[in-house]
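Excluded from the complex is one protein chain; the other protein chains are retained at their positions.
Then we have chain A:
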């Protein structure tokens, strides 16, 4: 299908709008000066070297990475059985259950942050990494759930019956037939959830303590005090990390399928 001039123009404007901040941040990170400058007056890796002298960012990066992996995995472990029940089951309260699981998308994150802060104090997990991971798992659950639900709804029920008729028990049917068919959905959801957790700021600000400060929170508190190109170089590194992750996902799964829900099969 051919697009008209207007449609092309809209795409161009949209792309520019999306890419401009990234271009600016990446550009600024290469500046040799000590202030935010765009376009940079020269090319220098000075501010990338500076990351090595800022252990709090490296530590924050590790914490965010670990948090992303653990909370996304936790969310996936909850989402798969939940999606199977919601997608397959015909029980009362199905809709309500789905709405409950999806509600973190609807509730303002500031409200969630305050609620989590209070809740963690009550259950005695305040300031712990465990508490942080649990809260992140709740926030990112909708992303995994949605993608797993989509892959379950596209699953032919007859394949499971076929396996059953060939002598497979319930667990074998799940492990050998159902799970392999929805693995792409689970992986896609996991990656989306990981990325969401990795750059989550609002809720984290409320519930981190100095030993569990994530990278976004670290960046945020840094620019609250000073504005030097260090934040730009750290951002550039995380952008690079995300891009690499996306390329890997595209290779194994197909980005179009992950984000639009169809494509190569």
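In this text, a contact is a pair of C-beta atoms (placed from the backbone, for glycine too) under 8 Å apart; a residue touches a chain by one contact, two chains touch by 3 or more; residues count from 1.
Here is the rule we use: contacts and distances are computed from a predicted model.
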{"item": "Listed names \"Rhodocoxin\", \"Spermidine/putrescine ABC transporter ATPase\", \"Zinc metalloprotease\" or \"Phosphatidylglycerol--prolipoprotein diacylglyceryl transferase\", matching UniProt entry of the absent chain", "value": "\"Spermidine/putrescine ABC transporter ATPase\""}
{"item": "Which residue of A:37, A:59 or A:164 touches the chain not shown here", "value": "A:164"}
{"item": "Absent-chain contact - pick from A:98, A:177, A:192 or A:207", "value": "A:177"}
{"item": "Residues of chain A (touch criterion as defined above) contacting the omitted chain", "value": "156, 158-159, 161-169, 172, 176-177, 180-181, 265"}
